[in-house]
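Working notes for the structure below.
The complex is shown incomplete by one protein chain, all other protein chains being positioned as in the whole.
In this document, chain identifiers A, B and C correspond to the written order of the chains, with residue numbering beginning at 1 in each.
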Amino acid sequence: MGLIASPRFILYHQPSKAPQGAAEPLESKDLANSDELYRRLFRTTLLIRLVEERVIELYPSDRIQSPVHLSIGQEAVAVGVCDALRADDLVFATYRSHGFYLAKGGRLDRMFAELYGRIGGGAKGKAGSMHLSAPEVGLMGSSAVVASTIPHAVGAAMSFKRQGSDRIAVAVFGDGATEEGVYHESINFASLMKVPVLFVCEDNGLAVHSHRHIRQSYRLQKHAEIYGIASCRVDEGWDMLAIREASLAAVAHVRAGRPFLLEIATSRYMEHVGVGEDFHFQYRDRAAVDAWKARDPLVVDKALTEALRPELEREIEAAVAFAERSPAPGRDELLTDII
Amino acid sequence: MGLIASPRFILYHQPSKAPQGAAEPLESKDLANSDELYRRLFRTTLLIRLVEERVIELYPSDRIQSPVHLSIGQEAVAVGVCDALRADDLVFATYRSHGFYLAKGGRLDRMFAELYGRIGGGAKGKAGSMHLSAPEVGLMGSSAVVASTIPHAVGAAMSFKRQGSDRIAVAVFGDGATEEGVYHESINFASLMKVPVLFVCEDNGLAVHSHRHIRQSYRLQKHAEIYGIASCRVDEGWDMLAIREASLAAVAHVRAGRPFLLEIATSRYMEHVGVGEDFHFQYRDRAAVDAWKARDPLVVDKALTEALRPELEREIEAAVAFAERSPAPGRDELLTDII
Amino acid sequence: MTLAATKERKAPTRVLSYAGALLETMDAALANHANVFIMGQGVDDFKGIFGSTTGLAQKYGAERVFDVPLMEEGMTGVAIGAALVGDYPITTHIRADFSFLAMNQIINLAAKYRYMFGGSMSCPMLIRLVVGRSWGQGAQHSQSPQATFAHFPGLTVVMPATSQAILDMYPKIIARHPGPVISIEHRLLYNLDFTVSSNAPAIPLSTYIAREGKDVTVVATSVMVVEALRAAQYVKEAAGVEAEVIDLNSISHPDWELVVQSVRKTGRLVIADTSWLEYGVAAEVCRQLMLREPRALAAPPTMLGMASAPCPTAKSLEDLYYPSQHETVDAILAQVRGVGHGVALPTERSMTEAFKKFRGPF
Partner (left out) sequence: MTLAATKERKAPTRVLSYAGALLETMDAALANHANVFIMGQGVDDFKGIFGSTTGLAQKYGAERVFDVPLMEEGMTGVAIGAALVGDYPITTHIRADFSFLAMNQIINLAAKYRYMFGGSMSCPMLIRLVVGRSWGQGAQHSQSPQATFAHFPGLTVVMPATSQAILDMYPKIIARHPGPVISIEHRLLYNLDFTVSSNAPAIPLSTYIAREGKDVTVVATSVMVVEALRAAQYVKEAAGVEAEVIDLNSISHPDWELVVQSVRKTGRLVIADTSWLEYGVAAEVCRQLMLREPRALAAPPTMLGMASAPCPTAKSLEDLYYPSQHETVDAILAQVRGVGHGVALPTERSMTEAFKKFRGPF
């Protein structure tokens, strides 16, 4: 493209409206820790894992022509956090957000279509894996610039407060993101303005191939405390029930009008970007990941995994089929929705 | 200028060398708190005050056609800190740096010439009041972008360490500067790399007209502590002896190879920028400033002030005369020293 | 079809300063739209961003008009988040130079949001940048980054040169523009008075003919429009030369046909911009001409902008650094009459009166 200058048009629309998912009441507390709850959370966690395993299978076929940052090993974070949210709460996420997209209720078929770069994707294929979004269920834009959506969550939360709404906004980011200056600016502002924002740090201890201790001179909870932000760390980041529990408490705190930081230890099983393992490069130990896997319900609870698998695989196949059928966006999409 | 495109040239020089001020040994400690020491520090403090009072007088004549950020009330910080430094240590400062320029040993005549925008100025008039520098005595570039020289000091300190030198670098900044993201990035990096940098925060409680409590959710020392950076706060920011004392300890810590934060309470008597007072705008109390003045040696110690004044005023007049005589830079300077 | 600002106004007129027009439109935005808020360093203080927000915090409360810490990148991100949930943020930078601290949020996020998410989200907002000039602003308080921002699709970049342009554009931008808008306001315009009419044009974010003429076209931006109009007046009186002055106004989406039509008519071109010429507005004007009407010019255009250096503080250098009134007049006459035009040039330097009164920066 670009043989001659393409004209740029300014079209007027109404300012965009916030997604207005119905505010569903949370289920009654007595469900907590019940079998049913465990099964529900497990199911979503497994769905995410199986979806990403399908991505790994599909990748060599070049049908997904885009970088993928897999969350395998980290799925429980998304599931536990999102289960504590209302449908109309908003999540602002990162390039590693297949998990949050699905946990927040994004449609699987549209996700595969988006990964395929097809018109049936949530962003008509313009976003791909790194920029998943589903504003209709409150999964706002994911960004591939580290830390860049953290202030967005703060801003959305500030507006909820201004608007007299009791919705909350959630900023999801990795441990590396907290090193960026904008993290400091965002938490300071959130604390000063007392906005209903939940900061969720997915602490996998790595930024690409760099370990946290060479990047950070601070401990994150202590750091937040200095800004007057209460926090909680979940070390059992494989346990979606524990994460859900901690998230419910955090969300209650936030909905009462104060920012909160939830730091969740987790483990990235695969390479930073791409679909392979990378232990042979020796920047990290396989043993640490193996220890994590030994407690990972999706690995340990073979019975439930196998019980749920057929149904989930059917769902996934239907979604993949949807993507395969969906047409690629054509020239008419190239210059739309710019301004 | 600019009737046609001016050609841009690339000329090659050797990479710039660090200023190589001779490393003078500090005077022996027993001088501390002696009369002689007090008198020496007082003299420099008073020089800065009288210089800025002269700037106030000159300003209506439009000879200084540039914004001026006066340090009146804050002079003791510069004097106390710089007296604890070696000549070959470096200071990176801000737009409010008349004080640091003089305390570090910058030439007064060149300073006035710089304020006048004359060729005799340290930067041939291209810098003006906001960007004073005197690299020959270790006063590195001052910047009018808040917080922007903080990482420069960290970088210089890192290089000193790399080079096996025992010089240190000092970052001087206001309380407002710590809100910028780059402050967080800089102190994290300084701590991780264990570089010999001294962070000096001139805490006048104000950023332009905004009070600190609406801007900061953190206490600065607690904050630094989280990054593993030791610190000290001097509340008696009018007392150059106390500041010098604290600075000597801080500098010893830094020269031993660890970053340190020195937070010094101080009071800006004049408006943020310009040469007037601004109490009638009621964003702050005159009483607080008056209380400060009641302890300010330059106000309280009338005898010493009057004793030193004639000599200092002669110095200042000579410097002003130098500036008046110095020619304005001409067209040949417009396009030099760009690349 | 384009409306020329000067000819089709029939409504009653009044005199309004640039700062006054800003204050009026900020006030009206808060009054008319519950979702509008203004945030920036000092927006609620007694100086009120050079008078453009004064009193609004008192009138509308701290929820609508509020100060922020020093956090350019963070503030811009906060604004994006607010816009995504239906609020309309207006942010300010008292020097355009500080917006470089927010470049990531502006370019990588705000400019991309709508397209990157397939049109499902957008972040309409107004980012106001003030360009400093004169009184020793120096290298870090004087930059004018219109070309920098206009290079990136997804951003709308405007440079209102008059009170009228503000009245024409800001209400429409705030009420109806779907995406982020960067408005670059020039500090030297703030204290100038303009005659304004309430008869707004149909295409508010486009280009104005500020003055009609047949001999030479002057394409100008921001304060250079004012400079060009003064020069046009001079050359008419001194030499009977009729300069057509075009106020580009929109930097990202100008009405290039209007420019080309004018050049077709006059065959002569002066470009006068507030930034550097290299990779600047002058370059894009040349590109458009090359594409649309490469042989319209009888001679190479004359280009006026900042000298190819950082801005020096010394007055003597600053005077050489910016195009003076003298040079603007000379450029126009040289285009029409050739270099040896023989017309006496004005002796005062650029915008002398306005500048003399100006004692920046706050």
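Convention: a contact is a pair of C-beta atoms (placed from the backbone, for glycine too) under 8 Å apart; a residue touches a chain by one contact, two chains touch by 3 or more.
Remember, predicted model here, so these are calculated numbers, not experimental data.
Within the whole complex, touches from the chain that is not shown fall on A, B, C.
Checked against the hidden chain, the listed residues A:Ser143, A:Ser231 or A:Thr305 yield one contact partner: A:Ser143. The chain not shown here is touched by just one of B:Ile64, B:Val91, B:Ala169 or B:Ala250, and that residue is B:Ala169.
Residue-wise, the contact with the chain that is not shown comes from B:Ile338, picked out of B:Leu37, B:Ala87 or B:Ile338.
Against the chain not displayed here, chain C makes contact via residues 73, 97, 100-101, 103-104, 107-108, 111-112, 115-116, 138-140, 143, 147-148, 150-154, 252, 275-284, 286-287, 289-292, 294-295, 297, 299-301, 303, 308-310, 312. Listed by residue number, the positions of chain A touching the unshown chain are 1-6, 8, 65-67, 117-118, 121, 124-131, 143-147, 176-177, 179-181, 207-210, 214-216, 272-274, 281-283, 328-331, 333-335, 338.
Although one chain is not drawn, its touching partners on chain B can still be listed: residues 4-5, 8-18, 90, 92, 121-127, 131, 133, 135, 140-141, 143, 145, 148-160, 162-163, 169, 181-182, 185-186, 188-189, 192, 336-339.
FYI, only the chains that are shown with their structure count from here on.
Farthest from chain A in terms of Cα centroid separation is B.
Between chain A and chain B the centroid-to-centroid distance comes to 46 Å (mean Cα coordinates, whole Å).
Chain A and chain C have Cα centroids separated by 41 Å. Here the CA centre of chain B is 36 Å from the CA centre of chain C. Touching of two or more other chains is recorded for residues 179-181, 214-216 of chain B. For chain C, residues that reach two or more other chains under the stated contact definition are 68-69, 71, 73-74.
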